[in-house]
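A short worksheet on the structure shown next.
Here the complex is missing a single protein chain, while all its other protein chains stay put.
Every chain is named by a letter (A and B) in the order it is written, and numbering of its residues begins at 1.
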Amino acid sequence: MSAGTSKIAVRVADVIKVNDLVTRFRFVRRDGREMPTFSGGAHTVVEMKDGDRTRLNPYSLMSDPADRSAYSISVRRDDVGRGGSLFMHQKVKPGDEMVISYPVNLFSLDLRASKHLMLAGGIGITPFLAQIKQLGHAGGNFELHYSVRTAALGSYVDELTAAHPDRVHVYYDDRKQAIDLARLLDGQPLGTHIYVCGPKGMIDWVHKTARAHGWPESAVHSEEFLAPQSGKPFSVELARSAKTITVGEHESLLEAIEAAGVEAPYLCRGGACGQCETDVLAHEGTFIHNDHWLTEDQRKGCKKIMPCVSRFDGRRLVLDR
Amino acid sequence: MTIQFNDETFTGDYTFRNSPRAIRRFPFPFHEDSYMYAVNLEPHLPGPKGSAFEHRFDVDEHYLSEMKDRARVLADDPLRCQSLPHMDLAGWDTLELIMTSKAEDYPDLFELHRDGDRWRWINRPMGIDDTFTFLDKTTLPYGPLEYITRQTQGDYAILDQRENDLWMDAGMVTTQADWSLDFDIGMSFMQWHAPVPLAHQLGVFDRALKFLLNLQQGAPVRRLNWTMTVNPNLDTSPENYHKWGPEKTTLTPENVGQKQHLRVELQTLWRLPRSNAMLFPIRGYLIRLEDIVTVPKWGRRLHRVLRDLPVELATYKGFIRNRPMIVEYLSQFDDGAPTSPGCFPD
Partner (left out) sequence: MTRFTFPPSIASRPVWGTLLPRKGTAFLMIADAEGAEALIDLAKAAPDLMAAADVVYLPKGTGTRFSDALRAAGPGTLYIGPSFDAAEPRIKRMLADARMGLQIFLTGTEGLMGRAMALALAAGTPVDAIQTEHRGSVARRMQCVHCKGFTEDVMTDPFVCAHCGLNLFVRDHYSRRFGAYQGVCVDAEDPGVIPPQKELYS
């Protein structure tokens, strides 16, 4: 039993350069029908067919959730990553046919909130773009604090400040501006929820500072997709399918399992949702756990691995797949 | 397809009946000769033509009478339909899902015409033709959840997803197997399932919750649940327990075949797109024991299941006091022959 992941066959309608690092892609359905509606904060998993390799990367949907004509994502170029963003930037052209997943939301608004306090760093702005549009329709109370490196790299700053001049606050690193979090946390009405999306350091800082100001964990939400890390190749035995595979340097364990034609469940491919959790039947070596899912005890127990982001270093690894 | 709608009651004189066609399509829940809890979820894909699983929201011969019964229960107790303030958007999701599904699946009965946010909804069996503005509840006579579920068979719970849990924060509940929406609204998944015996220890709820948290848009799932009810009473609520409870003492060996009903719930679960909440329709079907045994496989199997059910479950499902009489009645229809696997008649 595994939750299904329905797919949508799309055509790339537009590829628009936002700035030196970020490019926006607009997808429409190939069958001419409407896109499913979604909730702000949702992502889609984009399948990239790059020669004989298939990568699946999650990207936050940034378009208006009520707009059923198309979905938009923004991709930040990562020159040292595993190549997914480079593929999107260099190879994907208008008119290309691609496959994306139905929307999945692991960063949804708490609709009970008296106020939504959003903190974005860099490309972490994308889920908020959709959430702000959703709240705009419902007259929701929000405030966005958005930190960017420079004005030139401030994706969507102009449209946000034009649409919501009183609610959007932008901070420029190169002008030595920074979010004054301690002041922000002070005096927010009861029922305020904080959402943070950005680099890991920013997320940790927000959680830590909020805790120190007496904000409980349930009121602080974050989304950090972990890109799968590159690493030393390793080989894995898949017991149920009686196959032995090798996970390449720039390949994730999940991708290697899929490339061998073995079906494995997944949703986020970023170590957050828990769907790909896999039982370890035997091992001689060390796990390199990179996920947010397994507990400390589970890691110590060496009986589980999240193949979307985690790796292994050792002589032998046998999985129940 | 034209459905001949019954004119029948679920209270007082209890004129509810299943036609031969309704008996044949009854969603019999036991796929083997014994029963224990399991996370028996499967994709909610279209089932065999004519079955209760053919369409996303089944409409059958009891539709109009069930809607009349719902209106009666709500007039008596408006707390049976409630929605916490943050669940409005999920209510609209529900209205949209049901209207679009029914208009596609039963074009002869329902029509939906959308012009942007201006929607026109035609429900032919109930004689409704309303035009309203989507997402503007001042244009409907009730909130979106109440509006559409006064026109749709089955109970509805809407579960908000937060903090890695599901919270029952809205619902329309008038045909329940002895639980109270008014009491349970706002509860987490484990809290509202707290009174269920045995299943917690089996880990059933842990596994079910983990699965449901990852339920995908466009990939609904279903399961069957069941209980036993004396008389075809849809509203076996705790609120009215002191009114229907005494009916359990009216069973005799002579009338048990007519009065004792198997109640089956076709439960489906849907990720709602706009709110990221989950819709949990619980569609109840009732059938007399004497109608069940017209399908020999069902008669044999129900006898074995009820005879061997653990005491805790027979107590929780509310028929422990009448079990000997029910089992005695059913034993006449069990010749000990083996039964074929699966739920459908041979």
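FYI, contacts are C-beta pairs under 8 Å (C-beta built on N, C-alpha and C of every residue); 3 or more make two chains touch, one makes a residue touch a chain.
All figures in this text were calculated on a predicted structure; none of them were measured in a lab.
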| Partners of the unshown chain among those that are drawn | A, B
| remark: Given A:Arg211, A:Lys300 or A:Arg316, the residue that touches the chain left out of view is A:Arg211
| remark: Full-complex touch with the removed chain, picking from A:Leu185, A:Leu267, A:Leu294 or A:Cys308, is A:Leu185
| task | Consider the whole complex, including the chain that is not shown, and state which of B:Val39, B:Leu95, B:Leu109 or B:Ile185 touches that chain. | result | B:Ile185
| task | For the chain that's not shown, point to the residue among B:Lys68, B:His200, B:Arg307 or B:Arg323 touching it. | result | B:His200
| request: With the missing chain put back, which residues of subunit B would touch it? List them for me. | output: 79, 180, 182-187, 190-195, 200, 238-242, 245-246, 248-249, 321
| What subunit A residues would touch the chain not displayed? | 112-114, 185-192, 211-219
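Heads up, the rule we're going with is that only the chains that are shown with their structure count from here on.
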| request: Give, as an integer number of Å, the spacing between the C-alpha centres of subunit B and subunit A. | output: 37
| query | Which residues of subunit A touch subunit B in the complex? | reply | 1, 3-6, 36-39, 41-42, 65-66, 102-105, 108, 110-112, 134, 137-138, 218, 267, 273-275
| said: Touching residues of subunit B toward subunit A in the complex: what are they? | reply: 39, 41, 43, 84-87, 89, 135, 160-163, 210-211, 214-219, 273-276
